[in-house]
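Note that this complex is displayed minus one protein chain, with the remaining chains in position.
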Amino acid sequence: MSAAAESLSPTTGETVTVIERRNRMGMWLIIVSCSTGTVALLVAYAYLWSLNVNSAWAPPAGTANWAPVWPFWVIFTGMFVATLLLWRGQQLIARGNSRALVRDSALASLILLLCFVGQVVQIATFPFGPQDGAYASSTLWLATANCIWLFMALFLTGAVMNRTRAGRITPESRGHARLVAMFLTYLCVAAFLGSVFTTVMQESPNTGSPVFGTFKE
Amino acid sequence: MSTLDERPTPEADEPEIPTNRPAPLGIVSRWLKRPYARRILQLTVVITAVIIGLTFVMVAFMNMSGGPASDIMNEIEKTMFVLTFVCAPLMGFTLAVITYSWWGGWGMVPADETPTEEGPAIRTNGVAVVVWVSVCSMLAAFLVIWGLVELATITASSYGSVPSNQQPRDAKAIDINVTGQQWLWSFEYPGNGRVTSDVLVVPVNVPLYFNVTSLDVLHSFWVVEAGVKIDANPGAITNTGFTPNKLGTFNIRCAELCGLHHAYMETKLVVVTQQDFDSWIREQGGAKTS
Amino acid sequence: MSTAVAIFEQKHVPQPRQVGKPGGFLRRTNAVTALVSGVVLAAIFYVATGAIVNAVTGGGQQDDLSLPEGLQVQITMMYVGWILGFMGGIGAFAGPIRWFLGHDLTYADAEYMAGKDMGRKKFWKYTTDHKVVGIQYLVVMLVLFGFGGLLAMLIRTELGITWAEVFNPNFYNSLIGTHGIVMIIAMIIAVSGPLGNFIVPLMCGARDMAFPRLNALSIWLLVAAVPPLVSNLLMGGIRDGWTVYQPLADQAPVGMIGYQICIIVFAFSTGIASVNLITTIVAMRARGMTWSRVPIFVYGVMGSAIMGLVWFPMYQYSQILALSDRVLQTSFFTPATGGSVWLYENLFWLLGHPEVYVIVLPATAALLELMPVFLRKPLFSFKLAIAGIFGIVGLSAVVWVHHMYMTGWAPQSNYPFMLSTELISIPFSFLLLVMLGTMWRGKPWARLPMMAVYAVIWNKVIGGITGVYLSDTPVDQYMHGSMFVVAHFHFMLMGAGLFGAMGAIAYWFPKMTSRYFDERYGKIGFWIAFAGFQVTFFAMFVAGLQGMPRRVLQFDNAFNVANWVSTIGAYVIGIGMLVFLYALVISWRSGELAPGNPFGAHTLEAQTETPVPHENFPVLPVVTSDPYDFGVPDPYELEDEELIREAEGASKVGAS
Partner (left out) sequence: MKRVLLAILTVLIGAGIVAATALVVSARGAEPPTIRATVSGTANTPQGELPHATLEMSIYPNASATAPGPDIPGGSTAVVANSQGWPFYSPSTSIELPANSLVTITLHQYDTGGQIYNNWLAKVTGTVDGKATYDGKAKASIDPANVAHTFTIHQYPQSTQPYFFVNVPMPAQADNAKNEANGYPKPIDVTFSFVTGAPGTYIWNCEFPCGTGYVEFGGPMSQRGFMSGTVTVV
């Protein structure tokens, strides 16, 4: 029961394991909350796809072509790799190898930076504008949300690198690296679902939607 | 309490046991002897009666503007009675208990003193919990079943016997296209040469079938005395219907906030005889009901 | 008590490098700097965006009808600037930056941020102490209630003057919307904010919340979110109900942006607060406080925190998408270009309904908490109460469509959702039984909190029965969108939520302010408000039954009488609330000083002294029993046993 054995939190004096358990729980709750938001976006996409209101799901004939799907998958892959790196890094630091975590998180940040740039480019080069129908809107927002997540992820992985170098993340207290890895994992799931939706749901199944403001005969 | 049941039951041949043994229903009768029990039961009865009486007042208010004007409205009012009758005893008991306690039936410590004696340490009471929970569950179950049946009934009379395919109940039904827009209702009679009108004129005792849509924002097509309401959604067509069973003029209101003149988005339902309807259609330049 | 960590030991814990003076950047920030930087940044963003818009559109676009789009962007950015500036100015970004740089908090930093020995100043700073945050929430809540109440009075004035339009219809439409959302926000924080933050950690026997800095963040996000909402009235208003149904909301002037920004930010605030509460409750309870010894109020707050955490993002994203419809011309909710109004309604009500329970649960649980104290009786059937709370939390996720019975979204779905909606009355009946059972044969102590219990049960019964009507689709086909609905949810949210909150605040007031709540004026105000409440909303029931739709400012003469009565009642409520407010103020300033445990409660918060010391408990407590061990053996039970013994004696006699 003597607290001296384990390293203590400088602010509250509790043992680090206690604090880390608490932080992990907080992170889980945050992930739950964030995933509701992701679900909201996916529901919007699928619902509008299934309804095809006023036959205006697809971009209008003039601009009508779907966004190429490969960028979504490339970006997802990048995020996936970055996440794996971070997990490995915090496994290695558990074995006392701090430099490994610095290296891995640096690498992860680099990849995420590329993903971020790629995401921006993708949004800028969509073959349609935001006003071109429901598909355009939903896809745009799936991408934009991912863009914002990537920005946050960049901050987090950068912080992990920085803190490990500054010796704030040590083999004894490495909870923060793990928290970041958890959050990145969630982002991967979100990005994956987004990519799946944009890939499999393009032509709307509903072709007989009523024309706005008129009655069927 | 359960110990009561563990009493050794005497053999048949042994002499009768002295009278100080509690009667078979000892628990209940002794419970009823408690000073507060009868009071609360009496209160319950009174309050329940009052609540049931109130239902008639409520329905009277609903009929103030000339309803019920359709089969559906009759169903709705019947349902209100049923719901109230079912819930009233429960409400009556609850209100009885709080009234009794608030009135100091169990005594009361003035605000400026501090309570001296402790109350009875009743942690729980198996009987009460079981009874209460099962009663409430059965009430809820009954409400659900009644509601589902009623819903099926009114759906049948608004959409036709098969709710899912939302077709008019029979060929006789008059098709009416209802268009809501800021801040007007307009009614088109496709079966009668596309006559269009700002008031809804219909023949009595003929089933009506409405296709409702909106040209801009959400509206809600509410035929008050007919108890029919359905949103007018832009970009979608919703359906409802009813059979007017009363001659006269009734209210149509918009029940969904739709902007500046929402409060003024009202018109009339005029229920007339078949002949009057036909002549009205004719003077609107439409064909006779086909 | 070997694990108890006494404060002084911590000086010996190895500390990170102290960067600058304790507190660092936060030494220089407070509410004033936040306000200034918020306003400045808002102005900068507004002007800059204006310039950019002109540059992009060649400036020549000021031809009337296309101007608003430019204006939309400008106003949006202005609000974004306000939020960023305000949060920056209060010091919210200092934490993340320090974390990024690896400058972790030292003990001295933490103590400074917790406002140790800072006096009144700490209430105006980014203070992490849960007691300070609780007080801040209390004040914000009172301000919101004041504003919402003012709007309510205006609404009733318009409806009471039946022979003319007092206000412009546009303003009236904005009025009802703003009243609605301001009151909803106020009610959401009414109990979970002040009491959840101040009392719950004490009840758990913790030194502070699990994440003190997130705690400060949640309150200051709320403070930042409110001005945009209020400002909508100066920018053409939101002209839509509090539900701001699309696409009508798209027609409203730029004021709508204020609403949307407010909700987006407020959702963050709520989510953060919920994470904090849940973690605190799960992970920071005192030794020996098993789940069967956790006070019921803590369960209630936890239940509402769970619902808020899981469902609020739905509402938040509905507003994000609506904002993008407005500013970026996307089409999520605009049918002509492929959007769907039903999508909005679903996203909205996915939070919209659980939020009702987010409001009602903590208030109810608070009353359950104080009933044993004022009746000197154990809580009746503790387990049933927990079952009720979590039953509600569970079912709340699957009832939202009962707000959409009449939208024609999916007529078939009315069947299952009517089922789920009427099932949710069962867990509510659990809580009702717990209340009645606790009241049963108890000798009530006639103080204000106990009066609130009676008032709330009364209102809940009426709200409950009318709720049964509305949950029944056929009847709802008549009631939906009528004044009947308005009266019903006021009975639930105000009758159960607000009056419950008044009781709860009166109960914990001594702990929070170390002064008794003025019993006399408190009761006068409370009962006046209660009487007015009954008059107002019973009259409103009548108007609804007669067929008066909601959200109208002119109506048929048939509804005049009901509305006159309702308006008079509303003014009475106003008077009562003002008296109650007066009682609150005088008690806070010059009330009679209260001891640590004024009402003889057994919960932990009552065991530490008042005013609560900076570290809550000099030594962390250890719990050995549940907090409801009141009462003496039941005389009737004894009597029964007596009879039984006699009976058995008799039967023995007979047998021998």
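Think of it as A, B and C in the order they're written, each chain with its own count starting at 1.
Everything that follows uses one rule, which is that a contact is a pair of C-beta atoms (placed from the backbone, for glycine too) under 8 Å apart; a residue touches a chain by one contact, two chains touch by 3 or more.
Since the model is a prediction, treat every value here as computed from it, not as a measurement.
Q: Write out, one label after another, the shown chains that touch the chain missing from the document.
A: Taken over the complete structure, the missing chain's partners among displayed chains are B, C.
Q: Taking the full complex into account, find the residue in C:G115, C:P247 or C:P598 that is in contact with the omitted chain.
A: Checking the options C:G115, C:P247 or C:P598, the one contacting the hidden chain is C:P247.
Q: So one chain is hidden, and I want to know which residue out of C:Q18, C:T57 or C:T157 touches that hidden chain in the complete assembly.
A: Answering carefully, the residue with contact to the hidden chain is C:T157.
Q: For the chain left off this view, which of C:A43, C:A108 or C:A336 is in contact with it?
A: Residue touching the chain left out of view: C:A336.
Q: For a quick check of understanding: of B:S29, B:S134, B:T196 or B:Q274, which residue touches the chain that isn't displayed?
A: Missing-chain contact among the listed residues: B:T196.
Q: Out of C:F25, C:F123, C:F167 or C:W242, point to the residue that touches the absent chain in the complete complex.
A: C:F167
Q: Of the residues in chain C, which ones touch the absent chain?
A: 63-65, 67-68, 71, 150, 153-154, 157, 165-171, 234-237, 239, 247-248, 250-255, 334, 336, 521, 524, 552, 554-558, 574-575, 578-579, 581-583, 586
Q: Contacts of chain B with the missing chain: which residues?
A: These residues of chain B touch the chain that is not shown: 65, 179, 181-184, 186, 188, 196, 198-199, 215-217, 251, 253, 259-261, 263-264, 266-268.
The rule is simple: only the chains that are shown with their structure count from here on.
Q: Sort out for me whether B-C or A-C is joined by the greater number of C-beta contact pairs.
A: The comparison resolves to B-C.
Q: Which chain's C-alpha centroid is most distant from that of chain A?
A: B
Q: Starting from the mean Cα coordinates of chain A and chain B, work out the distance between those two points in Å.
A: Those two chain centres are 47 Å apart.
Q: Averaged over CA atoms, how far is the centre of chain A from the centre of chain C? Could you give it in whole Å?
A: Each chain reduced to its C-alpha mean, chain A and chain C end up 30 Å apart.
Q: Measuring centre to centre with CA averages, how many angstrom lie between chain B and chain C?
A: 30
Q: Give me the residue numbers in chain C that touch at least two other chains, ranges are fine.
A: If we look for residues of chain C contacting two or more partner chains, we find 335-336, 339-340, 342.
Q: Where in chain A do residues touch two or more of the other chains?
A: Chain A, residues with two or more chain partners: 53-54, 212.
Q: Which residues of chain C touch chain A once you look at their complex with the stated criterion?
A: Touching chain A: residues 2-3, 5, 9-10, 13-16, 96, 99-102, 104-107, 109-110, 207-208, 210-211, 214, 271, 274-276, 278-279, 282-284, 309-314, 316-318, 321, 324-325, 328-332, 335-340, 342-343, 346-347, 350 of chain C.
Q: Considering only the defined contacts, which chain C positions touch chain B in the complex?
A: Going through chain C, the ones touching chain B are 169-170, 173, 239-241, 245, 247-248, 251, 335-336, 339-342, 374-378, 380-384, 406-408, 411-412, 414-415, 418-419, 422-423, 425-426, 429-430, 432-433, 436-437, 439-448, 454, 457-458, 461, 464-465, 468-469, 471-475, 477-478, 480-482, 519, 523, 541-542, 545-547, 549-556, 558, 600, 629-637, 640-641, 643-644, 646-648, 650-651, 653-655.
Q: Which chain B residues qualify as touching chain A in the complex?
A: Residues 177, 179, 188, 190, 211, 213-215, 234-237 of chain B touch chain A in their complex.
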